[in-house]
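Of the protein chains in this complex, one is absent; all others appear in place.
Entry: subunit A
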Amino acid sequence: MTTETKLTTETKPGLTPSQTIGPFFAYALTPRAYGGSELATEQVAAEGVAGERIRIEGTVFDGDGVPVGDAMIETWQADPQGRFHAAGNAGFTGFGRAETNTEGGFFFETVKPGALQGADGTQQAPHLSVSVFARGVLVRLATRIYFSDEPGNASDPILALVPAGRRDTLIAQRGADGVFRFDIRLQGEGETVFFEA
């Protein structure tokens, strides 16, 4: 008990606060156009990685519906078997990173993740964890991408925490061309659900 108190009030160093990514990150974090070496890209799974190959496309909008052309989107996901960091998964780290183009657009090409364990024996429907960074965003916005063709969404324990009227903002809609559409609305009508993670 006393140890716990000490850790909290004396020993424990305070968290480093977040600041905005600002408008000028691209030459360091998404430096393709600058000839820099890329840590990760919108290609999350190399050719030949087993699984259902999918493409997700979207646009980031601000509260006026204006496209956000200076955002960075990162994705994190399980493999098709619902595993993270599985051994022998060559060509797949589960991590994607993309900047939005001048029209606010982004895309990712990956393999669809598998379902995975939630708390208390529940099962989570396939999803990607998403971070949104942008000028004017002081703290990373966390959201998730689910998929419209997954029946498991109905019993997903995280979607169940979201008011029913807003759940659709977390579900990428599969178009006739097979591409999943996932727009991110930072504010206002149809505002994307963001989480305190």
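What we mean here is this: a residue touches a chain if its C-beta (ideal position, glycine included) is under 8 Å from a C-beta of that chain, and two chains touch if they have at least 3 such contacts; residues count from 1.
The rule we apply is simple: contacts and distances are computed from a predicted model.
Selecting from "Cytochrome", "Protocatechuate 3,4-dioxygenase beta subunit", "cysteine desulfurase" or "Spermidine/putrescine transport system ATP-binding protein", the unshown chain of this assembly corresponds to "Protocatechuate 3,4-dioxygenase beta subunit" (UniProt protein name). Within the complete assembly, residues 2-4, 6-7, 11-29, 31, 33-34, 36, 39-40, 62-64, 66, 68, 70, 74, 76-78, 84-85, 93-95, 116-119, 124, 127, 129, 131, 133-142, 144, 157-158, 161-162, 166, 186-188, 191-197 of subunit A touch the chain that is not shown.
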